[in-house]
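Here's the structure we're looking at; comments come further down.
With one protein chain withheld, the remaining protein chains of the complex are depicted in position.
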Amino acid sequence: MPLRRTLVAALTAACLFPPLAGAAETAKLTVTGASTLAPLVSEIAHRFENANPGVRIDVQTGGSSRGVADVRRGIADIGMVSRVLKPDEDDLTVNIVARDGVGMIVNTANPVDPLSRDQVIGIYTGRITNWSQIGGPDRPITVVNKAEGRSTLDIFLEHVQLKPTDVKAHIVIGDNEQGVKVVAGNPWAIGYVSIGTAEYHAQAGTPVRLMALGPVVATTGNVANGTYGAARPLNLVTAKPPEGVAARFIAYSQSPAVHDLIHDQYFVPAPR
Amino acid sequence: MTNLHAVAELHRPPVDEPGPAVPLIRARGVSVSYGARRVLGDVSLDIARGSVTALIGPSGCGKTSFLGCLNRMVDLIPRCRVTGELRLAGADLLDPTLDVVALRRRVGLIFQRPNPFPFSIRHNLDLPLREAGVRRKEPRAAAIERCLRAVGLWDEVHDRLDHAAGALSGGQQQRLCIARALLLDPEVLLMDEPCSALDPISGATVEALIGSLKERCTIVIVTHNLAQARRVADRCALFWLRDGIGTIVEQGTVGQIFHAPKSEITAAYVRGAVA
Amino acid sequence: MSIDALRRRRTARVVDAAVWGVPAITVAALAWLLADVVWHGAGQIDLAFLTTAPRSAGRAGGIAPMLVSTAIVVAIAVAVALPLAVGTAVLLVEVLPPSASAGRWIRRSLDILAGMPSIVFGLFGNLVFCTMLGMGFSLLSGGLTLACMVLPILMRAAEESLRGVPDGCRRGALALGMPRHRAITAVILPCGMPGIIDGLTLGVGRAMAETAALVFTSGYVDRMPSALTDSGRTLAVHVFDLSMNVTGGDRWAYATALVLIGLLLVTAGLLSLASRFLQRKGAHKP
């Protein structure tokens, strides 16, 4: 009787994995929030766990707004927020872990370089629709924009002084990787993504070229030294000033001990 | 074997053992309707223990419906209503509180198309036995052999009992179904045109089998084949449509029906068919 | 030969070509897609990849915890959804009369369920299982959420399969004096088993490939789970994370996807063997 067998298997599984009732752990932290930050924080957590036996840190994703909401409701100890906190979020304690610059990318087949801020505005408002209008070949421009609410969109819009409703895009994307792949696959597309991501792909041979969003050259170095303005903070937030293990974990995340991990994720350690 | 009989007895509700004069099955004014449509009206028929009764007549005049009443397979038909009096060994077959499961173990049914389950031959035969509570393997094996021998299938299949029943020929399948019905030692075996889907040779084998089954149980057989009715039956009942409703126009021994019919319909039907 | 006959022969040839053409296109598209995955991913796969934990957010090390989490989550989903689905299908086909409005409503409700996007299941599971029922981010929450998701697939497949069981089997079983519930469990369900297994294969495939519903329920933790109440990242979530959130994770995403596809092929193969075995035991269609 397959049904019965399935049930038996399920029960066996339940016995093999009994609920952890009162197991020997001294502290458990739950961290939720931005998926951009999750791989980094997850790696930091592994290293922290190894250094502090008995501590367990569960990292969950779901977006920056979830990080804020979960911390406020007490579901999570720490929230990951990949943007500047909004005025109505000043009840939270903010700890910046890393920074992430935003730069324009085009395909390597595209000869147009550089782009002025006005030209970018022209492209994103639909005034410039063909690369020939700004010295390129006669090809229609494919404008890649981010979805409403994304923090890179906010930074971009702030930088070019546009409202969301002004933008005339052809493709709307979610994550940075999607932006890179769209531009890599379409020689006449333009988009904006995390500088670290773009740098990695440019080095790895993906046909994308990074361009500055403003006068300063777009490099992670310039983001690190603070000269490149279009960058977002990657934050760990708590409802109250952090205490105990949470405080230690946040301090650890901001310490030089994890800078290699931050570089591994192509972000920039935040200046202390 | 003794075990099986004991089990079969257990499942047989105690009934008053009728005297030889009392018929095993007694129908009085039985009518069947499907919704508003009446298909069988006012059927009265006695069937004696140990006899073979053939229900004959053209298609669509209620023979199968009547058969369905005898083991309450009509329950499966939505909005089917049966009225009148129908008794098996004195027990009321139309009692809505009757245990139909127990009834169907006493009254077996063979379908027009052989319907072995899509399992192995052994599993086909094991199922009803296990269902009747025969837990141990040996009595089951013994019963299977006994019944397969009874239908003459043992020599043909004993070395491939674990093969698919569906791989058997049509005639073998039908004999397997009969063996399956015999396992529970039914008092009555209902057969709904058991040979009509078979080739003549398989049909003849099954027909011969019916003769040998007489000693084990009472048989009621629906058939369109008048020659077959003459060969296997003791008594015949001719069903006929009257005003769109099936009923019995004449019943009697095979001799009466075929050689001295009282009704002109019978005479014409028998003559037309004989000629 | 008449023109009519010629035309008919031409139609036959066109139809035959089309019937061979469709699988050819499908195979070509799949081969293309698979080749893509193999090309990018095969280089990363070795024994260590299957037996060690991930390092550097998945760009080193292996996927062992994800394999275990996936197996547990899918097992929970099947263990919960399969009995429910088969029970519901039996109810619809064998118990309720075909005209019953209850049956129609159950079927409709499951059809609507089948069309809900998986992210809605994820948010639902998060709210109901993780928060309201207090299971937190756990394999259990994930499994239960997946169960809700695959329920319509399993139910529809089981229902269709039971409808295909020949009436002869049904009546035969009842005429043998089997009570209805025994006729169903001993005869009708075994007859319908191949179709139920086909549905199960689809359901398991869907469950193994699911991402959005699990991000919010079984979670993101890439540790080897030690309890059903632990959070655990499944293979599909890992693939998604590597390809969307981890810069430079593409090759590892493809490698993980390749393992996932391999795992599914093995599961589908085993299930189809089981189905074949059942059919060989029966091998008959009256």
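Residue numbering begins at 1 within each chain, and the chains themselves are lettered A, B and C in the order written.
Criterion: a residue touches a chain if its C-beta (ideal position, glycine included) is under 8 Å from a C-beta of that chain, and two chains touch if they have at least 3 such contacts.
In this section, contacts and distances are computed from a predicted model.
The listed options are "Phosphate transport system permease protein", "Multicomponent Na+:H+ antiporter subunit E", "NADH-quinone oxidoreductase subunit M" or "Dihydroorotate dehydrogenase", and the UniProt record of the chain not shown names that protein "Phosphate transport system permease protein". The missing chain, though absent from the display, is touched by one residue of C:Ala175, C:Ala236 or C:Leu278; that residue is C:Ala236.
When the missing chain is restored to the complex, the residue among C:Leu92, C:Ala186 or C:Leu278 that touches it is C:Leu92. In the complete complex, the hidden chain is touched by one of C:Ala64, C:Ala209 or C:Ala274, namely C:Ala209. Touch with the hidden chain on the side of chain A covers residues 34-35, 62-66, 68-69, 83, 139-140, 142, 147-151, 163-165, 169-174, 178, 181-182, 184-186, 188-189. Chain C meets the missing chain through residues 8, 11-12, 15-16, 18-20, 22-23, 25-27, 29-30, 32-33, 36-37, 83-88, 90-95, 97-98, 102, 105-106, 108-121, 123-124, 127-128, 148, 151-153, 155-157, 159-161, 163-167, 170-171, 179-181, 184, 194-195, 198-199, 201-202, 204-206, 208-212, 235-236, 239-240, 243-244, 253-254, 257, 260-261, 264-265, 267-269, 272, 285-286.
Just so we're on the same page, only the chains that are shown with their structure count from here on.
Touch-path distance (fewest steps) from chain A to chain B is 2.
Centrality by Cα centroid goes to chain C. With chains reduced to the mean position of their C-alpha atoms, the one farthest from chain A is B.
Distance between chain centres (mean CA atoms), chain A to chain B: 77 Å. Averaged C-alpha coordinates put the centre of chain B at 46 Å from the centre of chain C.
Rounded to whole angstrom units, the spacing between the C-alpha centres of chain A and chain C is 32. Under the contact definition stated at the top, not a single residue of chain C touches 2 or more other chains. Contacts with at least two other chains are made by no residue of chain B.
Partner chain B is touched in their complex by these residues of chain C: 97, 166, 168-169, 171-179, 182, 186-187, 190-191, 279-286. Considering their complex, residues 56-59, 72, 75-76, 78-80, 82-83, 86, 126, 131, 137, 139, 185, 193, 215-216, 219-222, 225-231, 241, 243-248, 250 of chain C touch chain A.
Those residues of chain B whose C-beta lies close enough to touch chain C in the complex are 71, 73, 76, 78, 101-106, 108-109, 111, 113-120, 123, 127-128, 131-132, 164-167, 177, 180-181, 184.
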